[in-house]
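Removed from the display is one protein chain of the complex; every other protein chain stays in position.
What follows is chain A.
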Amino acid sequence: MEEEKKKRRRWRDIPLATKMILAVGSIMVMMLVINMILYEQVNKTIRRMDTVYSSNVDLTDLSASLENVQQALYSYLSVKTSDSLENYYRCEQDYRYLLENLSSQISSNPTKLLERNIRQMSETYLSLTGEGVAAKRGRNVEKYKEIYDQSQELYGYINSYIYQLNSQQFRNNSSSYQALREALRYLEISSLVLMAVMMGIGALVLFAITKGMIEPLANLAEIAHLVGQGNFDVKMTKTDSLDEVGVVTRAFNTMVESLGEYVVRTKESMEKEQQMMEKELLMKNHLKEAQLKYLQSQINPHFLFNSLNAGVQLAMLEDAEKTCIFVEKMADFFRYNVKKGLEDASLGEELTAVENYIYILNVRFAGDIHFTKKVDESIMECRVPSMILQPLVENAVNHGIRNIDWEGKILLEITGLEDNILIRVKDNGKGMSEERIREVLDGCMEDTGEQSDSTGVGMNNVISRLELYYDKKNLVEINSPGENMGTEIILTLPRTGGEK
């Protein structure tokens, strides 16, 4: 794995599968190497153990071979046959061959020295037996007997030396054997420890690597869950690794981002749509209401207008000028009502409607209503929603100055400001309590329709229509200093909104 580090490619850029293979593979290779080392050592030790006592075996062979020589000599000397001679030579040959393995060095090492002594003595012995054989051939009885005795003696010495060497080597070999056995035991333990350590390290490395791979995935799952619940603000920590997890992480982040954007956009457009729908619905609602109210009072207006016109003509025929004017104004008022029910109107038209209304009322109530107007003539062409001034004045009449003991006065003031048009309707009637004002402004007060005397359009309707028309709140202000102190209604209408 180190090799990977050395390369420019970083560990976290390697694909997961390769990572796993590298980790497991390197651990396996290490295990294999250690196993091979241990195996080699154990094998070497066992091979060595096999040969520990081989020198003893060799010596036993040597001793047996020496005995063969002596026996062959004896059998030849006792019965001189060509077979026995052949046997003697073969034994001698074998023995000489075995002697080759012995050291011929004079050494301070007692084993080596013994080997040399045995070798030297054996050489002497063999030359002696050779002489013996020659003497037997030459039938030199005295000589071969003597030589046999000598060889017998030497044979004894050599044998005892071989025995000595054997026991000495056995001692050496035993200590070797002991050492090797210890080594084997140690190897057993050390290999166990080594394996266990390797296993431990391997497990740790695998654990760490697996954790390194799984952790980001687990994080991803958790965050995906959060996103699933609708939280688009969470994000994975940025990574520049090139493995699969890195790719998935980046893709996920991008996805969450665009998902969030999309949701916001959708929400916005839906909200807008909703608002527009609501507005439309409201407007329709109010208009319907207003229309209903008019329709209730406009049963066949054409018949009414025609009738009124007939009344006008009749009054003119009878020279009843006042009646003529009255009926004419009434016809104008109702025509305006019918005509302008669904449209906006100019301020001048609105003002005319108010004047007509006041005229009618003054005819009805014998001039009890003192109506004063202060009008900025320059803004008479500004457009406003229709039927807003007349209801205000009607309100002031019906709820303000009707049934009062003093002289009722109504002031209408229209002022053009830079941006706005200020319309003030003031009366000196009964006035309004704070609660009542709040109720009217909040639109809580329902038009009960009980005022049979009304033209049909209430405050509530006016306020709603103004707000819808201008798409603005707080256009209406109602002030009343106290009971019997009169009421003042101020409309502040945007000027631009009025000029279509």
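Structure notes:
Here is the rule we use: a contact is a pair of C-beta atoms (placed from the backbone, for glycine too) under 8 Å apart; a residue touches a chain by one contact, two chains touch by 3 or more; residues count from 1.
The rule we apply is simple: contacts and distances are computed from a predicted model.
Missing from the rendering is one chain, named in UniProt as "Ribose transport system substrate-binding protein" (options: "Ribose transport system substrate-binding protein", "Carbohydrate ABC transporter permease", "Heterodisulfide reductase subunit A" or "Competence protein ComFC"). For the chain left out of this panel, the touching residue among A:V24, A:L85 or A:L187 is A:L187. Touching the chain that is not shown, out of A:L16, A:L85, A:M121 or A:M380: A:M121 (per the contact rule at the top). In the complete complex, the residue from A:I162, A:I209, A:L412 or A:I463 that touches the missing chain is A:I209.
The set of chain A residues touching the chain not shown comprises 1-2, 5, 10-12, 26, 30, 34, 37-38, 41, 45, 48, 52, 105-109, 111-113, 116-117, 120-121, 123-125, 153-154, 157, 160-161, 164, 169, 172, 175-177, 179-180, 182-183, 186-187, 190, 193-194, 197-198, 201-202, 204-205, 208-209, 211-212, 215-216, 239, 241.
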